[in-house]
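Excluded from the complex is one protein chain; the other protein chains are retained at their positions.
Labels run A, B, C, D and E following the written order; every chain starts at residue 1.
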């Protein structure tokens, strides 16, 4: 199971991606600990890919798999690490050809909603 | 339907990605013309994303969707546009958490086969 | 990229399928232009399959893939090109065996909602 | 097509799983008859697997396929045949590795909603 | 469980679709009986959709889901009930936009193999 150090690193990644301030001591439920320590703490911080690249391939995966709520979250993460709105729209246009138009249509709707929420200060 | 100009641009992209020398005049079957002109000619050449970024998100999509034969082709494309073997392995490790271990295990097997073929001069 | 002629043909298909009156000049966003010109303008109008056949296989694809919002739209399209409610229900019953009961249950719910909306004049 | 006897057996299974009291005579729509008779009446009652095992593998399938509304229903069924909340949370943690984190995140949200509804007497 | 009459009807459908001569008395394994009686015997013979329409939507489902071995079988079925090679190629071209290019590429390869086998008298 993940160490306290891994969990602390994971909360740092979530702060950077989503602006979430999470006290590592509050991460107690087993699946949350695994997610925070193994996925965000250990994997997302590995130097073999930059965080912008991890964000981009994560968004690509979520678009083609049609995972709506996770996509909503990671679109904000993508913007926070410097991927532009134009690049996000272009990823959707590109990936329409690999995952099909329906997942691209859903991603377009979610992206527009996220952009509008940000513009409204939410 | 795609123009001759789009189809010529598409054959250029396939040369860059896969080293395929295709005479645009031989692209006559409708689905092949659409793929060559609309997808490779018009979409892959749009400047909003660099070809390395398009390659990376395409590989990400193919990994999580488990599309084996297309992945084999685009892994060679990724290496040809400058993505390293270490980065490919890291993408698989990262995406195991988004598409599940079985698609990552399949991608690992295919990547090792592609790397071995290249080392053997195929 | 799609020509103005293709985009105009696409708006004609959307009128026939969904009763949408779209001025081709308002279709400016790149992904919208590709969807309108390449998919609806160039593909949906090809004579190799009748529009009723295209509608039927599109609905079949959307049912088994579980793409809810697109299914809602294309169920109305199917009814508009002459596919009956009985045929739609039968497609769901048949495809339950190919995509699984859960996608069929979802399609049943959406079809009932669409039928009720139409009966209510929406 | 299913016999009246199969349909009556199916209503018995739905009572046991979900507490639904359905009069077999009201099951008249063809897809409902097939679902009730073939799936719940004939398959779910076969002795080769216990109902707890059928419930567990059904929930596993619905988690990894991301079928939300069916999952909500079958999580209640799982609890009703004796699978515990701890076991359900553990299934999600385990299956995150086979279907990916996004389907596990969705299943976690749905499970918490179902548990809260039950605690609120709904 | 399916009746002998349903199973006999199912063997008739398999003869019509695939030219398979199966003695209903040899269908004894439970899953085979359910497939033969419930799916081919009871569902495929319902008059609400013609067998050509059932074949077409089944092929559409198999293309977008990427189910290769079943697609191979049902492509022969489609040809046997009167769907043409041109229509099959057009279905693939159309559905590339709904299921993505990789499943269309796979379907194209399988269709070419099936057509070649038939031309070779296999």
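Rule of thumb we're sticking to: a residue touches a chain if its C-beta (ideal position, glycine included) is under 8 Å from a C-beta of that chain, and two chains touch if they have at least 3 such contacts.
What you are looking at is a predicted structure, and each value in this text was computed from that prediction instead of being measured.
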**Message:** Going by the stated contact criterion, tell me the shown chains that border the hidden chain.
**Reply:** A, B, C, D, E
**Option touching the unshown chain, where A:13, A:34 or A:93 are the choices** = A:34
**Absent-chain interface as seen on chain E, which is shown** = 30-31, 34-35, 39, 62, 65, 67, 69-70
**Request:** Please give every residue of chain A in contact with the chain that is not shown.
**Result:** 1, 3, 6, 30, 34, 38, 42-43, 46
**Request:** Pick out the residues on chain D that sit against the missing chain.
**Result:** 39, 43-44, 46, 48-49, 53-54, 56-58, 60-65, 86-87, 89-91, 93-95, 97-99
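In the analysis below, only the chains that are shown with their structure count from here on.
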**Complete:** Of all chains shown, smallest offset between own Cα centre and global Cα centre goes to C
**Asked** Going by the average position of its CA atoms, which chain sits the greatest distance from chain A?
**Response** E
**Message:** Can you check which chain pair, A-E or A-B, has more C-beta pairs in contact?
**Reply:** A-B
**Message:** Report the inter-centroid distance (CA atoms only) between chain A and chain C in whole Å.
**Reply:** 31
**Request:** Please set out, as single numbers or ranges, the residues of chain B touching at least two other chains.
**Result:** 30, 34, 39, 43, 46, 62, 64-65, 97-99
**Request:** Between the chains shown, work out who touches whom and classify the graph as line, ring, star, complete or other.
**Result:** complete
